[in-house]
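The complex is shown incomplete by one protein chain, all other protein chains being positioned as in the whole.
Here is chain A:
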Amino acid sequence: MAMEMRLPVARKPLSESLGRETKKHLVVPGDTITTDTGFMRGHGTYMGEEKLIASVAGSVERVNKLVCVKALKTRYHGEVGDIVVGRITERRRSAKDELAMRGFLQEGDLISAEVQAVFSDGAVSLHTRSLKYGKLGQGVLVQVSPSLVKRQKTHFHDLPCGASVILGNNGFIWIYPTPEHKEEDAGGFTANLEPVSLADREVISRLRNCIISLATQRMLLYDTSILYCYEASLPHQIKDILKPEIMEEIVMETRQRLLEQEG
């Protein structure tokens, strides 16, 4: 049995540990970004009294003439075409709904779906009109901030380490064992309740801890970063990954590998 108790350690500011010379321009709502009126204003900014003012808390990004503020922590904003993973919390209690949905979806079930339309108040309507969407079976759900999920072409990944992930744009990440038969994707409406093998479980637990480490260190989540983090974590035991010093070490290694790959 393992038991570890320790004294808390103050968090180091991230820029210090990265050794970055140029510090990010951080703003809070109400801060003036610039008094230069030549810029076009993007998300997270508004014009007031001839100044560009931030409306969210985050870092300023400048692309040529466009200035926007990328929020560090946001609620999810739906866009048409986004893949989301969601949990059913409430159902319509009408006879018609019961007949249509009986036996398929219960409250508490997890589904993967695509955003069909966005209403003006921010609510989204979802559809599961493809066999790759639908009820999710056995696996592990990890909830992170939506701002950490990178927008990519596809959000369904079969990782070479032996498990699959669905990176929902809303920050819900679903890790599940790769189904053996290729026709039977994560969707459909009948869940497979056979016990998952121990080897698959180890991969899934390791991936879960890696994703949590990346999210804690505010790294963008996409298939490559998750994979590099998984490989960096292999020398350590699965339960040790969540220890603060090992988490930092693994994420540092991942960051370096990603920088090398870009440069």
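Quick note on the criterion: a contact is a pair of C-beta atoms (placed from the backbone, for glycine too) under 8 Å apart; a residue touches a chain by one contact, two chains touch by 3 or more; residues count from 1.
Here, contacts and distances are computed from a predicted model.
Among the names given as "serine C-palmitoyltransferase", "Proteasome subunit beta", "AP-2 complex subunit alpha" or "Exosome component 7", UniProt records the absent chain under the name "Exosome component 7". Within the set A:L26, A:A117 or A:A191, the residue that contacts the chain not displayed is A:A191. Across the entire complex, the residue among A:G44, A:G78 or A:G139 in touch with the chain not shown is A:G139. For the chain left out of this panel, the touching residue among A:A2, A:V63 or A:L259 is A:A2. Residues touching the missing chain, restricted to chain A, are 1-11, 87, 89, 106-110, 136-141, 191-193, 195-196, 198, 201-202, 205-206, 208-209, 237-239, 241-244 (touch as defined at the top).
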